[in-house]
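Only a single protein chain was left out; the remaining protein chains are all shown in position.
Every chain is named by a letter (A and B) in the order it is written, and numbering of its residues begins at 1.
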Amino acid sequence: MPEAVRLTIDGRTVEVEPGTLVIEAARRVGIRIPSFCYYEGLSLAGACRMCLVEVEKAPKLQTACTLVAAPGMVVRTDTPQVAEARRAMVEFLLTNHPLDCPVCDKGGECELQDMAFAYGAAESRYAEAKYHVPERAFSPVVYYDRPRCILCYRCVRVCEEGMGVGALGVINRGGRSEIAPNRGDRLECDECGACIDICPVGALTSGMYRYRTRPWEMQHVGTICAHCSDGCKTTLGVYHNDIIRGNNRDRSGLNGEFLCLKGRYAADFVDHPERLRSPLARRDGRLAPVSWAEALALAAERIRRAVERGGPIGIIGSNHTTNEENYYLQKLARQGLGTRNLDHHRTGDVPALMAALGGRPGGEATLAELYTARAVLVAGSDLAQQHPLLSWQIRADWRHHQAHLYVVTRGPVREDRYALRSLRVSPGEELAGVISLAEELKREPQLVVVFGDAIQGGDVARLVEFGDSLNIPVKYVCLVDYSNSRGAADMGLLPDLGPGYQPLAEPGLSLAEMLAAEDLEVLWVVGANPLKDGRRAPPGAFVLVQDLFLTETAQAADLVLPAASAYEKTGTVTNVCGQVQRLRPAVSRSGVKTDLEIFGLLAHRLGLDLGPATPEAVLSEILATTPGYDLPLDLLAAGVSLQTRPVAGAAASRRGEVRSAGDTLFTSGTLGRYADILSRVEEAPGGLYRG
Amino acid sequence: MKFSEQTEAKLERLLAGFPPDRKRAALVPMLLFIQDEVGAVTPEVVEEVCRRLQIAPLEVEEVLSYYSMLRRRPAGRYHLQICTNISCMLVGGAELFRHACRKLGIGNHEVSEDGLFSLEEVECIGACCWGPAMQVNYEFRHRMTPEEFDRLVEQLRRNASSQAPE
Partner (left out) sequence: MLHPEPHPLEVTVLTRRFRLPNSASIEVYLATRGYEAFRKALALTPEQIIEEVKKSNLRGRGGAGFPTGLKWSFVPRGTARPKYVVANADEGEPGTCKDRLLMQYDPHALIEGMLIAGRAVEASAGYIYVRGEYRYLIEILDRAIEEARGRGFLGRNILGSGWDFDLHTHSGAGSYECGEESALLESLEGKRGVPRIRPPFPATAGLFGCPTVLNNVETFCAVPPILLEGGAAFAALGTPRNGGTRLFAISGHVRRPGVYELPMGFNLLRMIEEVAGGVREGRKLKAVIPGGSSCPVLRAEECDLAMDFDSVARAGSMLGSGGVIVMDETTCMVKAAARILRFYAHESCGFCTPCREGTAWLAKVLARLHEGGGRAEDIATVRETARNMLGRTFCPLGDAAAMPALSFVEKFREEFEAHLEGRPCPFEEVAAHA
């Protein structure tokens, strides 16, 4: 540990580690030095000049954001000269600023407003014409208003450094400088909107949110993104029961301020015109609306008939429903209905990893550890497309900690640009590629291995064996696709494993087997679309579907029950790193019920006593009974993300039953089809392995 | 895009001056040298430069829009650049520029209808002791007067008509 640097700020002694900037040193002791261009985690600019401070023996004011604390340095932030400099800087910024705050989206949460309030003067002496150019749409989701721009370059830097995209630049010079998109008149990028969120003023605004409401009129509901498995917290802005925007400006959640297009904008599926609002029953060959009472009665009757006749029931669970729903569903299936035929679309071989790790502590990496790891190996995934938060974390690790990155993929990926080694392999050769890096990896002090579905079954055990052979601490992340894919496996929506990967005496049918079965009496599909590839439902089976939309599977159903979305319910989900987080309902929609409610109502009608079907009660049961989930409830309830504890898993899946859907930033399985915004940004490149 | 032998030789020499992994360093003169031949930095030129230096169009755009000598549209065959900065102003630079506008019937950054002349009021060109100064393309003209300017314009017109258009 290098010796601390001791300096004085406003008469207070501060001790900081060498290399600390004065602006950060001041923050440690609660002295706030204003800044626009300084932004933690991004490269330094020194452009806005708001953070000028007095430094003893320096002839002029210094920028606290570029000044490294030095031993014995005496800094003052509270002098009349500093106050005057700040006032002057605000005045300069306002000279060409339109002051259209009453109609500006940023009004009320604008850093320039705050700065003018805190440090500015009541009036401006500027009496000249203001520079004006019209606003431009960089993309359907990103708008740029040059007159409002204060040229702090945060957007340019977050795009280049944070996202690794570099789609924004600065053109022209002097007072005519402006931010420009990479395709002349438009953006070709991840459309993540990070530039909008990071903009301190209303220069970059969101196509989804702009001119729809004022910040103070919204409720802000922090929940977990409904799309991929990374588990980003998104703070939904809700106005009159409508989701107006998503962001994460308070940097809460394990994603800090990161969000991709999906977390920020793709809540629009909630009100897609095709959203189901009423149960549908097949009458004369066609699906027609029926009441919930009729629908539940029909469902209960067909299930009861199957149970009584001993006809097989097959249940396909969801990659999106909550842990509580998944847990309750498997309990309903196994204890209530006595069926072992339970599965879900498996997108990564988590059971195999659990078995290979054998319950060893620290075997799985957290998202935070992806930012601190000394070395990371990515095998078989285009992370920037498929797991953008993981990609962000690893990129930050490289930028801030010079982490070594190794990539083994079948095509070019964004990570190649800063990887120490990038290997291109043929499909199926991923593990061999990883093993070929042994000599280099052995020299690393520690390693996190992130692997996709290319490594599954016995290969996962071989991967962990290889990791052990390196004689360094190795952690793993087994990639899965969707918001609660991990939870589906953890809660035992598997034919051969119960909750917590506990082996079952006799395995049931897998998803593929259920679809191929000829004697299935009931096929119950919850929030999944197994028939999307033109597959047929098992002949003769009564098909019951719970979903938000009339998917291919729902269209083939005999009874469709409209379900609530993740943004309309309470519960917990578990992300790709096994981190459990809480959902909070942002809006409610009439006509739909949560999957848990539906399960509870059906259990009731079937006369089953499975305990109360409320998220709270089921969660308590999970925490009490499920291996790995003995987590403190109070912390979970407070919104903390907690990684599940190591479990000694048992069985490994049969090869070929694990398959990632290969979604990109601009697709999100069946759900993504109903998030129009994902297809409206059509100019964006969406392919996998395109670098 | 291929340029004349002379331009290509210039570009080659330019690139040879930098380490192979620092080709981008050639960007500013490269744009200027190509503009000298093509007349402007057209979208095709941008594309070609991106290809040669392996950089993104935005990186060229940032630079192209920054430097005042780089332009997107061709100037006249004779680009007349009159300095009106302080030293030249003191000895009649601004009056010379106004005279030039009247004489050619065009304003700042405009091109005469026949495409022969374009006019630009420029900042200091480093001829402060010999003002009012101007440049015809890259050629300096010192101690200009309105009369001298008129003679210059006539001379250039004669030159143009005696030479086959390029």
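Miscellaneous remarks
FYI, a contact is a pair of C-beta atoms (placed from the backbone, for glycine too) under 8 Å apart; a residue touches a chain by one contact, two chains touch by 3 or more.
Model, not experiment: these values are computed from the prediction.
All shown chains touched by the missing chain in the whole complex, by label: A, B. Interface note: of A:Leu44, A:Ala137 or A:Leu608, the residue touching the hidden chain in the full complex is A:Leu44.
One of B:Leu27, B:Ala75 or B:Ala100 touches the chain omitted from the figure, and that residue is B:Leu27. Residues of chain A that touch the chain left out of view are 44-50, 52, 59-61, 66, 84-85, 88-89, 91-93, 95-96, 125-129, 131, 150-151, 170, 172-177. One chain of the complex is left out; on chain B, the residues touching it are 14, 17-19, 22, 24-29, 31-33, 53, 55, 62-63, 66-70, 84-87, 89-91, 122-131, 135, 138-140, 142.
The rule we apply is simple: only the chains that are shown with their structure count from here on.
Residues of chain B touching chain A in their complex: 56-59, 61-62, 65-66.
Remark: chain A residues 166-173, 180-184 touch chain B in the complex.
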